[in-house]
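Note that this complex is displayed minus one protein chain, with the remaining chains in position.
Coming up: chain A.
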Amino acid sequence: MTAVFEPWNETRGGEIIAEHANQEGATLVILHALQEAFGHVPQAAIPMVAQALNLSRAEVHGVFTFYHDFRHEPAGRHVLKLCRAEACQAAGGDALAARAEAKLGVSLGNTTPDDRVTLESIYCLGLCATAPSAMLDGRLIGRLDQRRLDALVAEAQR
């Protein structure tokens, strides 16, 4: 299932920010909400968040860039995350990651030229007893093997 995001819209962005601005320590809450709506955190939203929270733009930019989750640009239509942490390494995750890179023709952290698939590393999904694991657009997959990975890649490319 592909997530559908709204195009950036200043009024809508302002509403989202206002909705959460009254919570204590709201910066991450707001950045999450913006990303959920627009698929990434548009640059234009940063000064708006700063103003709403009475912070400097630099502070908000600092928070935005510190966390791995926040996207500067929209991802591909599908996001395939492969767990690269130790439990999945022990179960053959490295070879599967290399296979996914080869199949998609992009390295981890990148999007295919047709914008269909973003391939990313993730450090632990907490599925370490059924390693290796992956996540395709929010759907969890454990006991990954070559066959299952190929099916996931094919699904993502559709």
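One rule holds for everything that comes next: a residue touches a chain if its C-beta (ideal position, glycine included) is under 8 Å from a C-beta of that chain, and two chains touch if they have at least 3 such contacts; residues count from 1.
In the analysis below, contacts and distances are computed from a predicted model.
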Among "FeS cluster assembly protein SufB", "NADH-quinone oxidoreductase subunit NuoF", "Amino acid/amide ABC transporter membrane protein 1 (HAAT family)" or "sulfate adenylyltransferase", the UniProt name of the subunit that does not appear here: "NADH-quinone oxidoreductase subunit NuoF"
Candidates A:18, A:44, A:90 or A:154 - the one touching the absent chain: A:90
Residue ranges of chain A at the interface with the undisplayed chain: 24-29, 31-32, 53, 59, 62-63, 66-70, 85-92, 122-131, 133, 138, 140-143
